[in-house]
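The complex appears here without one of its protein chains, the remainder shown in place.
The block that comes next holds chain A.
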Amino acid sequence: MSVSTSSTSQVETNPRGIPKAPFVSNVDDYLDGTDSSVESTLNKFQEMIAKYRYMELNVQNRRKGLDEKIPDIAKTLAMVEFLKDRRDRKLGKKAKKDDDDDDLDDDLEDEDDEAADDAPLKTTFELNDTLYAEAEIEESELVYLWLGANVMLAYPLDEAQALLSSKLAGAQQTRANAVEDLEWLREQITVMEVNLARVYNWDVRRRREAKAKGIEGTDEK
């Protein structure tokens, strides 16, 4: 039988190694016609569906996790970019090369902004749920990023931005892969369900024909 698990080497998979479900186009060819083969095939198909469903559940959870993580990273990145932009401007080294495509007229405006920007940045931040406090932030080149596992590390703004951007891109890529995997899994599940139904119907028809002919001999039960 072509579905045997030993033949993994030639089974098609998607980029993340999830195997492709075989399609049974002709039940007669697929089964060798004995009762036991019908039963074992049905069982095997059901088992494969269960496996696919289990994978589907896992990937769904992974996707949900990423859906929560991505906005967090994006928010942090937005803040770092804001701080960096502010600092760059203060230092008068606003990277003219970087933004000159759309910021030409903005640059003029920035000139007058600079004077007023000298004061420390005033922020309102959440101290606890529904409780906010004000803080003034002194100009600094460093930001502290939570790396997880109760570790916080100081990064220069440039590096923080680079790090967060790459993390964001990575998370988005992983999410895209997860979505692709889900689509793939759903497809395989459909194929397997169709296979199951085909074999089952084929069996029903065969039994009925056997009964109609009154040939009990072919029926081993």
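By our rule, a contact is a pair of C-beta atoms (placed from the backbone, for glycine too) under 8 Å apart; a residue touches a chain by one contact, two chains touch by 3 or more; residues count from 1.
The rule is simple: contacts and distances are computed from a predicted model.
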item: Chain not displayed: protein name in its UniProt record ("Prefoldin subunit 4", "Replication factor C subunit 1", "Ribonuclease II family protein" or "DNA-directed RNA polymerase III subunit RPC3"); value: "Prefoldin subunit 4"
item: Option touching the unshown chain, where A:13, A:46, A:61 or A:123 are the choices; value: A:123
item: Touch with the omitted chain, as defined above, among A:78, A:91, A:154 or A:169; value: A:78
item: Residue touching the undisplayed chain, where the options are A:13, A:43, A:140 or A:190; value: A:190
item: Where the missing chain touches chain A, by residue; value: 23, 25, 75-76, 78-79, 82, 106, 109, 113, 116-117, 121-126, 132, 179, 183, 186-187, 190-191, 194, 205, 208
